[in-house]
Structures are given as structure tokens and as C-alpha cells.
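Every protein chain of the complex appears in place save one, which is left out.
Read from first to last, the chains carry the letters A, B and C; within each, the first residue is number 1.
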């Protein structure tokens, strides 16, 4: 720890430099809740001639798939966020900024999701490639902001709950780094090789993060218990 | 209880596997609040020639009915959610997932509601049937996620508040199973027999759940008291 | 108090029939926040030919006035809600329903506000009258739900905070009854006599409720203090 940073806990709270996490959690929960709910606005009722609704609804399948995927993605980000802040004792300005970075990425999800679903619906390859690229770019950005958050918490032991293993946030940072790489590769594959392969990877990544959302610590622990 | 699941309460909280319910409640409240408020976005001001508003507003009656029904449906889901989590002491990852399942269904309500109201407004029978089918399907899905949540709480006594009767969540699970059956039957009736009959059932079901939203336990208790 | 209603406080909380007000407050705050924010969605950027924006923005003046009025109206409802629940100790199912009634009215505000502003913008008298009527109807409905809430709290002393004067909610109920009458009269005036007069009343009523939002008790108390 750098000198002068971890001294004077009481003094810092008094000066308003540190606070408990209630407010950053309440604000983030509201953002997650709004993003996960706004996704449904993209499920529009098709304007059709009478009797044309069944066909028009079926043609919208990429929109439904995008809705499901995005819901899962936001849900997993919320679970990650919950798992992270369970282990945080208090927040300072730096943690607030890193958290705002994560929320920035989450807020953009409905937009890139709509890009992909519209492009797939229309079926033009050059449109699909640009949409896949935008989605991958957001995945990279979002993973990078998680890395920033985990790195910050790794470097500030004074913000962590007592009893959180020393290596916990270092391992989480690695998990986020994996996301940066995976979204970058999926984007390149979608651009140069195959759009459907990239879409499948986009579907699988949230599943992976959902299963590991409570930290690799939990996974190892579960395996150990069952063994 | 399976061995190894109910041991080490303190240890589990420390490891972040269990948490109090504040966060899952705050997030769910925000989702319920947004869905119940977004419904109003479907009440659009009709674009008419000057003087045409009275007639255009009256023609929208299915939209108003749908707004009222959906508001009631979301309200009842919120009351159910509140009644449920009053009896929950702490949350683990499995409960978070079951709760996200419920929220997934709730989030889709404005979409299927809009489908039904538009179809009834246009008056084409084949459109109405597909809309009724979609609404019934969502009702089945939402009831099924409630079943999942109740089943999970029935199997995990360690997550319940002290003093909650042992059979409480088993009875709730049955109440949710009834919803699965009722929405499925209403959907089939709407499809094969009569659209209006299905619509009336859709209106009555939230009323039933509203009256029983604090658990059948309460109903029996009230009857007993009055007797 | 009716026999059998005020007995067994602990027992009732255990049975989940009563709860603290945290959740009903959190949910209501989210609804108020969303409604007050959704109002801005009606301030659309006019689609004009280059150079036409200044004129088009000025022509939208009824929309700005409606935005300001509605913001004030929702704000005053929130202040009323805060003032009310400061005096509530715990919530039961009946209070939840009355509160959902208030939220139902609040949720409809953006719709009737948009009706009025569009009608005034277009300038057709028959459209204006129907819009004024709809707005007045909502004002009546919303005041009536407040009456319901205050009446419920007046009849249930066991739900009130210690130290709340016995007549507090009876006085509040009267204040709400005044709203029912005022909105009804304003609606009739708008319909039969003059649209502008009704609009001015719609503007003044939230101001009155804002000034008295902490209960007539406070007003009398302030006057007494200054005297």
C-alpha cells in the first residue's frame, strides 16, 4: 500500500472521501433494472394488415433471440455486480468512477443488441458484419470496465470486507481479461469468417459468466465439496 | 436436506454465497416499478385531424382495458413478491436465478398485452387468436417461474424466516401450478372456442391471485377468525 | 377498533400480514421517479427542414407548459407521499392496495398531460374539451385514491407512528376531498364555459397541494409560530 492512502479511516469518512456502499448499490440496481426492462421496447407489435400478424410475429425471431440474450447478459452483469459488492466494505471516488464505467457499458447494451437483431432480420451481410463488430466492441469495453473495477479493488484492500481472500479480485480480474479477449476474437471471427459462429459465441459468453458469477473461488469450492 | 448444503452458515455468508435479501428486493422493486409504468407508453395520443379526438379516443377502448388489466397483473405480482420475500431470510445464487426468471416473465407483460389490445382493436380473428395464444403462453411461463421460486424455497428451509410454517411454500407452489393450468386452458379456449371467454379469464386470474397474494395460509386464517 | 383487528401485533407480523414500510416506499419512489422522468419523452425534437427549428420549438409552447405542470404535479404527489409515510409505522395488505391505487393515478398523468398539450397545440375546441375532461377525470380519480389512503390510515391507528395526532389523517382526507371537488368543477368549467380557465385551475391546484403537502397540521403550526 502506498503511504498516506490507507491511514486515517475515520478521518476519510468524515471528510466524505469514503462512504458505505448503499448508495452506489441503489443507483446501480436502478440502472440494471431499467436496462433489463427497456429491452422489451424493442419487441414492437408489427403493423400489419388484418390477418398478417402470425407471419409478422414469426419473422421477428431474431428480435426475440436478441431479447433473451440481452436479458441474460444484463442479469449476469447484475449477478456479477452483486457478487462483487458483497465483498466491498466502503466506496471511494475511484470506485464510483469504475462502477460508472461498468454502467456506461451496460447502458449501451440495448443499442448494440438492436443493431444485431435488425441486421439479422434484414439479412444483408455487410450490415450484419458492422452490427457484429459493434456488439463485440461493446463486449470488449464492458469486460475492460469490469477489469478496471476488479483491479481497483485488488489494489485497495482497505475497501474490501474482512475475510475476502487476498487473491479474490486478482482472479476476477483475470476472468474479465478473458472476456476482453473472447469478445475481441468473436468480433474478428464475425467480421472475417462467419457471422453465425460469432452469434453463438455471444450467446455462450453470458452463460459462462453466469455460471462463474460468484467468482472462480466458488466454483473451485463447489468442485472440492462434491469431490 | 442434502449433506453439505445446510452446514456452515457463517462460512457461506463470508464466502459470498449467501446474502441478505435487500439487494434482490431493491432490484426487483425497480423492475416491477418500471414495467408498471412503461405500460402507459402504449396509451398513445391518437394522431387525428382537428376535432377527431373524441372518436379516436373512444375507439382505443381495448388499449385502456389492457392497461388496467396489466397494471393489476403487475401489481398482483408485486404483492406476491412482497408476501414471498417477507418470509425469506437470506438469498443464495439459486434464489437469485429463480427470481430473475420471474422478472423475465414480468418484463414481457407489456409486449403481450400490446399484442392483445392491438388485435382486439383491429378485430381480425386470426390475429386475435395468435395474440391470445401469446398472452396465455406468457401466463404459463410466469406461473411456472413462480413455481420454480416456491419450489426452491420449499427445498431450502435455511433460507426461510424463522416461524414460517413448514408447508407454506408447498401450498404456494400449488397455487402457482393452478396458474400454469388456468392460463394453458384459457389459451386453448381462446384458440379453439371463443376469444372473449379467454379475455375474461385473463381478467379474472389476477383478481384471484390478488385476493390470495399473501398465501392461502392467510385466507384460511381470516376465515377461521371470522368463524 | 373492531374486535379481532388490533390484537396480536407480533403474531400478525410473523404471519406476514404486516410489514415495515421500507418496501412499499421503495417501490413507490421508483414509480414516482419513472413517471417524473418519462414526461420528458414528450418533449420531442421537431423534425423540420434545416433552419426551421427556432420556429418549431416556439410553437411547442403548450408541451413545455404541460411538462412543467406535470413535473410539479408528480413532485407534489411525491411530497404528499413522503409526508404521509413518515407517519406510518407498518403496512398491511389494505394499505398496499390503497397505495397501488394512488400509483395507478400517478402512472396515468403523462398520458392525460400529453392529451391536453397536443389538443392546445392543435387548437381545435372540441379536442380541447375532451382533453380537459380526461385531465379533470384523472384529477378526480387521483384525489379519490388519496382519500382512500387517508381514510384507511384514519381507521387503522395501529398502522400509525406513535405521536401522530389522532385527527391528522381525518384532516388529510378532507384535503383530498377538496381535490375531488376542485378537479370535478374545473372539468365542468372547461367543458361548458372556458378552456383557459380550467387550465389555470389545473396549474394552481398542484401549487396548493405543494404548499400544504405536509398536512394542514404543519400550516397551522407555522402560522402559530410566526404569530
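Worth a mention:
Just so we're on the same page, a contact is a pair of C-beta atoms (placed from the backbone, for glycine too) under 8 Å apart; a residue touches a chain by one contact, two chains touch by 3 or more.
Just so we're clear, the structure is a prediction, and the values are computed from it rather than from any experiment.
Although one chain is not drawn, the whole complex shows that of A:48, A:65 or A:130 it is A:130 that touches it.
Of A:72, A:119, A:147 or A:164, it is A:119 that touches the chain left out of the display. Residue positions on chain C in contact with the hidden chain: 25-26, 29-30, 32-34, 36-41, 43, 45, 48, 50-54, 57, 71, 75, 78-79, 82-83, 86-87, 163-164, 213-215, 217-218, 221, 225, in rising order.
Where chain A meets the missing chain, the touching residues are 4, 14-17, 19, 23-24, 26-27, 30-31, 33-35, 38, 41, 93, 96, 100, 103-104, 107-108, 110-111, 114-115, 118-119, 122-124, 126-127, 130-131, 134.
Operating definition for what follows: only the chains that are shown with their structure count from here on.
Two copies of one chain, chain A and chain B, touch each other, and the residues they use overlap weakly: the shared fraction of interface numbers falls below half.
Among the other chains, A has the CA centre that is most remote from the centre of chain C. Remark: chain A and chain B have CA centroids separated by 26 Å (rounded to whole angstrom). Chain A and chain C have Cα centroids lying 37 Å from one another.
Of all residues in chain A, those that touch two or more other chains are 30.
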